[in-house]
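A single protein chain has been omitted from the complex, and every remaining protein chain is retained in its original position.
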Amino acid sequence: MSLLSIKDLNISFTLTEGSVHAVNNVSFDIEAGQKLALVGESGSGKSQIAFSILQLLAKNGTATGEVMFEGENLLTASQRHLNKIRSNDISIIFQDPMSSLNPYMRIERQLSEVLELHQGLNSRDARKRVLEVLDAVRIPDAKNRLRQYPHEFSGGMRQRLVIAMALLCKPKLILADEPTTALDVTVQAQIMALLDEIQRDSGTAIMLITHDLGVVAGFCDETVVLYGGRVMERAKTTDLFDRPTHPYTKGLLHAIPNIEDKDATLSAIPGSPPNASQFPTQCPFAPRCELAIDACHSQLPELTTTAPHRACIRPIEDVTP
Amino acid sequence: MSTLLSVRDLHVTFDISQGGWPWTPPKKLRAVNGISFDLQAGQTLGVVGESGCGKSTLIRAIAGLAPLSDGTVSVNGQDINYADKAQKKKLVQSLQMIFQDPIASLNPRMTVLEIVQEPLQFAFPDMTPDERRKKAFAMLDRVGISQRNFGRYPHEFSGGQCQRIGIARALISEPKILLCDEPVSALDVSIQAQVVNLLMELQAEMGLSMIFVAHDLGIVHHISDDILVMYLGGMMETSGARNIVSGPKHPYTQALLSAIPVPDPHKKITPQTLDGDLPSPTALPTGCLFATRCPKAQAICQTDRPQLGTIGAHDVACHFPS
Partner (left out) sequence: MNSFRTKMRSKAFSEELAEEIIQSNSFWQDARIRFFQNKMAVLSCFILLSIVLFAIFGGYFAQWSNEEIDWSVLGKVKTEGMPSIASGHYFGVDELGRDLYARVVQGSRVSLSVGVIASIFALISGATWGAIAGYYGKRLDAVILGASQITTAIPYIIFFVVWQAFFGRSTSQLIIVMILVNWSAGLFIVRGQVMMLKEKEFVDAARLMGLSDFQIIRKHILPNMLGIVVIYASLTIPEVIMFESIVSFLGVGIQEPATSWGKLIAEGARTMQFGTLWQFAFPAAIFALTQISLYYIGDGLRDALDPKDR
C-alpha cells in the first residue's frame, strides 16, 4: 500500500470575479521512503497540492477528491486528527524559512515546544532530541546556538533550522515546498545534500515541490510534471529526462541552457501559461504546443493508467518514432 | 573591436546610520570594492555572484543610480560625470537598463504605449508626435506585444510580457549598451528562454553591448562572451565564458560551478561545501575577501588581499590559483 495516495484531487478558489480551478483531477501515489518531485511553473498548482494535503489551503479554497494517508482521507479528516498527523507523520518545509520560525522565540524553545506539546517529552529529553536533530542538519556549535534567535542565523542556516523542526517527530513524509528557491546555489547544494542524507538515514519519504529541473534530476526517484493544474506526465526521473514523452516536458528540458554546450540554441516554449479561471475543454498545453493537431484543441486528454503515464493526445514518440 | 565602456577601480560605499548620537560617524557598507573591466562593442559581459555580492549595485552604479565613491566609468573614452546635466542627457542614448521585477519596472498609471514612447522625448526631442508613435508601434511589435494591447495597463500583462515591454522601453532610444539586472530571474523557465532569446536577437540586430547580471551561471554562460565572478563586492575571476566554465582558476568559481544543479539524472554533482558564513560587508576581511570560506586558505590569505593577476586567459585574484 502506498504511503500517501492522491486520487482525483480538485482544488478551486472562489474569488469575487468567479472561481479559479487551480488543480484538476490530479492523482499520484507516494511510496514509503520515496523521493517524489512535483515540477511545474508558477500557476501550475504544485504548492496548492501540498497545502491541501494538510488542509492548509487559503479560506476561499476548497479541495475535493481523495488524499488517503494510512487509510484515512485527509481532506475530510477532523482538525483533531489532522493536528496529530501534522505533528507526528507529515511535516512541511516552506520556501521562506522565516514563515515557520517565530522571530521572538529562542531556537531552543521553538524546537522543544513541539516535542513537549505533541510527544509529551519532558524538557530534558526534548533538549536531547533537539540537539540530535540540530546535529543531523549540521548546525555547527548547536549547544551554544540554542539560545539564539532566528535572525542571528544566515539564510541557509535558517532553512536548516526549519528542516530540523520538520525532523523532530520523525515524520513519515516531508513536504518540501521550494525549499531552496530563496537560497544561493552553493547553499542550495548543501541543503539538497542534507535532505538526501536524511532520507537515506531515516527512510522518510520526501515530496519535493520545485520549478527547477536541475534540482529534480539530482534528487528525486520519480517526477510528476504539472501544467495548468493537471498532471502532464509522471515517470521515473531517469526515464523522464532521457525520454520525455510529453511535448511540455520536452519543451521545459530544452528551455534550460546547457552549461556544456554554449552554442546550443535555447528553444523557448511560445506563448504564456493558461488562465486558470477557464475550465479547459482542450489540452491545456495545446495553445503552446508545436505538435498539436485539431484533436488536441477539442479533447481533454486523460492521464494514462499504464506506463508511460501521461496526458497527451499526440505524444512525442508518435511523431518521431 | 573597440572598447565601448570602460570601468576602472569602481567602488560603491553606502553610509549606514547605526543609531547612537547624531554626530556618531555612520558605518560604511562597502558594496562594490574595486571592479575594473572593459566592454567591447557588440559583446556581452556576464556578472555572476551570490546574493549580496554587489553585482546589482555595480550596474546601478554604472547607470548612475547608485553613487560612485571612487573610480571612473567612461563611455567611448569619455569619462561620465553623473552630476553634469548635459552629460546625463547623453546617457539616455548610450546606456539603458532592464530590471529584475518586470511589473514594478513599469509605471502602473501609464498605458503600454505611453511607457514605450516616454524615452523618445528625451532621446529624440525633434521627433514629431506622429513619428514617436510610429517608432513605439514598431518597437512594441518587434518585442511581440500585439497592437490591440497597446492601450492596456501593465497589471493586465504577465511577467514575461511586462519584461518585453521593459525591453522595448529600454531599446527605443537606441542605446549602445544595455544593462540587464537579473532580467529573467523572476520569470518561469519556459518564459525565461523566450526573453533570453529575444535579448540575443535584438543584440545582434542593433549591435548592442550588454552587461548581464544574474545569479544563474547557466543563463549567464549561455548569453555572455565574457564572465566576471564577484564575491563580497570584489572581483574574483574574469575570463571568456567558456574558460570560466571549463577551467575555473579561482577556488570560489570552482565552488560555484560545482554546486550548479545539472538537469541530467545520470550525473551526480559533488558540490564543494563552503564552510563559514559570509562576512558582513560593513566589516570586510583585511586579507582576501574569500579567505573566511576558502578551502585553500593559507596564512597569507588572511593578511594580504590578492591583486588581479593574469594566468593564461584568466584574470584571477587569488594567492593560490589552480
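Note that the chains are named A and B in the order they appear, and that numbering of residues resets to 1 at the start of each chain.
The working rule: a contact is a pair of C-beta atoms (placed from the backbone, for glycine too) under 8 Å apart; a residue touches a chain by one contact, two chains touch by 3 or more.
Since the structure is predicted, the reported quantities are computational estimates derived from the model, not experimental observations.
When the whole complex is considered, the residue among B:R8, B:K28 or B:K88 that touches the unshown chain is B:K88. Only one residue from B:T24, B:S51, B:Q78 or B:N107 touches the chain missing from this view: B:N107.
Mapped onto subunit B, the interface with the missing chain covers residues 60, 63-65, 88-89, 91-92, 95-97, 99-101, 104-109, 111, 118-119, 122-123, 148, 150-153, 156, 166, 169-170, 173.
Throughout what follows, only the chains that are shown with their structure count from here on.
Per-chain Cα centroids separate subunit A from subunit B by 32 Å. Residues of subunit A touching subunit B in their complex: 41-42, 154, 157, 184-186, 188-190, 192-193, 211-218, 237-238, 241-242, 251-259, 262, 265-270, 272-273, 288.
For subunit B in complex with subunit A, the residues that touch the partner chain are 50-51, 158, 160-161, 188-194, 196-197, 215, 217-219, 221-222, 241-242, 245, 255-256, 258-269, 271, 273-274, 277-278.
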